[in-house]
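Removed: one protein chain of the complex. Kept in place: all other protein chains.
Showing chain A:
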């Protein structure tokens, strides 16, 4: 399981920049209307929720509880939108919602997990700018 300290270690290796490669903060900025406290709250929620949700995705796959993947993938859409990850992850989450063959799921779960992990690193950096 990825921990917050793991993320902070990864973060130190990345140069600080506002031009994030993975996350897109346009929606958060529009929604917050300049409310920094809200930006912090939602970014923290994203970090925490995306860790638990991707961990759960992987767990459900490993334990072959495929029926639990569909509702989780649906809920994750709301999680990823806040960091502007829709264009990167929407299609993969949709694949999880519409899946027919379990063996096809793993590839999408891996992509979602990787993108969320990188997004969390950038989200941590963003938090430090607030």
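FYI, contacts are C-beta pairs under 8 Å (C-beta built on N, C-alpha and C of every residue); 3 or more make two chains touch, one makes a residue touch a chain; residues count from 1.
Keep in mind that, in the parts below, contacts and distances are computed from a predicted model.
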Listed names "LytTR family DNA-binding domain-containing protein", "Heme exporter protein D", "Basic membrane protein A" or "Acyl-CoA dehydrogenase", with the criterion being the UniProt name of the chain not displayed: "LytTR family DNA-binding domain-containing protein"
Which of A:46, A:60 or A:126 contacts the chain that the document leaves out: A:46
Where the missing chain touches chain A, by residue: 27, 30-33, 35, 38, 41-42, 45-46, 49, 71, 74-75, 77-79, 81-82, 86
